[in-house]
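One protein chain omitted, others in place.
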Amino acid sequence: MTTAMDKSAIEIRWHGRGGQGTVTAAKMLASAAIIKGKHGQAMPEFGLERSGTPVKVSTRISDQHINTRAPVVNPQIVIITDPSLMFTIKNQIVQGIDENTVFIVNTNFPADKVRKILGIPNNELWIVDASKIALEEFGRNIPNTAMLGAVAKATGIVDLDAVRQEIEEAFSASSKLRALIPQNLKALERGYNEVYKAD
Amino acid sequence: MAYGEWELKPWHEIPVGSIVPEAGSSKVNKTGSWRMLRPVLNYDKCTHCLICWIFCPDDSIPVSPQERFETDFEYCKGCGICAVECPYNALEMVPEMEVKLKELEEQLG
Partner (left out) sequence: MAQKKVIALTGNQAAAEAMRQINFDIAAVYPISPQTELMGFFAEYVANGEVDTEMIAVDGEHSAMAACIGAAAAGARVITASAGPGIAYMVENLYVASGMRLPIVLLDVNRALSAPLSIHCDHADSMLTRDSSWISLFSENAQEAYHNIIMATKISEKALFPIIVNYDGYIVSHSIEDVEILDDETVRNFVGPSDIHRIPYPLLDIKKPVTYGATAQPDYYTECKYQQHVDFLKVYDIVREVFDEFAEIADVKYDFIEEYKTDDAEYIGISMGSSFGTLKDVVDILREQGKKVGAIKIRLFRPFPVKEVAEALSKAKGVAVLDRADSFDGIGGPLFKDISTAVMMSQNRPFIHNFIYGLGGREVKEEDFLKAFDRLERLEKGIETRDRFVEYLQVRE
């Protein structure tokens, strides 16, 4: 729960698999907020140390200093970067949600199927095929930058410029990564434009 | 079972010393749950040569000396080695989500 004092805090929970950049995306989101002068926090929870292990990230963005290190229990936004998790860890994904929780899902499934699988007939649902975007833009199923674009559009909690800045900084660490900046910015753009709100 | 969905036992039901007393316990870890691509076999082309079974790193292809049975999708991780090694190109790697969607549509009618 957010404390009574900190109503300005937005609590987000990401669900992904290790190796897809979920943790990086969550961190970039927190960083983008910090660049704009807010307080941000991203706490990843890793399972076992292998690629493909389900990963959960608790993210908070707030105008006030964030004290708590508790995991996000009642998320306002749930982001799913790997569609297979809807089948394998559905209970963890929907834990603590209420009718106001917004879902942003990386999938090529039609909305009604997603609603059926997760059991969310009435929640606000945004869908983007981030994996397809990633495969088309740079040939690998790392949907994180496309997801960030989708999150920026769906929630408006960070603007695209801050995320662009963040990607350029994060990817300038090595020459190999720097070469991928244009494709990732394109993926970011496409994620922003192609995410749609389901009815 | 998938990661994190296992039963949570109370403290007194855990074997002494945190030992795992079952043999072959790794079988409960359904490694198929993280598959992205699934091998689909064209039985018309398959000659049951068992070469795919020899190469499968996960031991996910049940066989008899004469026959290759359907891939065990509880454990197949979708690495695609069987499809590459099959001398008759009888295996095609198909996106897992396509198969799941079809299964869902049949289930829901």
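As written, the chain order gives the labels A and B, with residue 1 at the start of each chain.
Convention: contacts are C-beta pairs under 8 Å (C-beta built on N, C-alpha and C of every residue); 3 or more make two chains touch, one makes a residue touch a chain.
These numbers were taken from a predicted model, which means no experiment stands behind them.
Considering the whole complex, the residue from A:T22, A:Q41 or A:T101 that touches the absent chain is A:Q41. Of A:R13, A:K27 or A:R190, it is A:K27 that touches the chain left out of the display. Looking at chain B, the residues touching the absent chain are 8-11, 17-18.
One chain is missing from the display, and on chain A it is touched by residues 1, 3-6, 23, 26-27, 30-31, 34-35, 37-46, 49, 66-71, 73, 173.
One rule holds for everything that comes next: only the chains that are shown with their structure count from here on.
Contact residues on chain B toward chain A in their complex (touch as defined above): 2-5, 33-36, 96-97, 100-101, 104-105, 108.
Those residues of chain A lying in contact with chain B across their complex are 17, 47-48, 52-54, 83-84, 87-89, 91-92, 107-109, 113, 116-117, 141.
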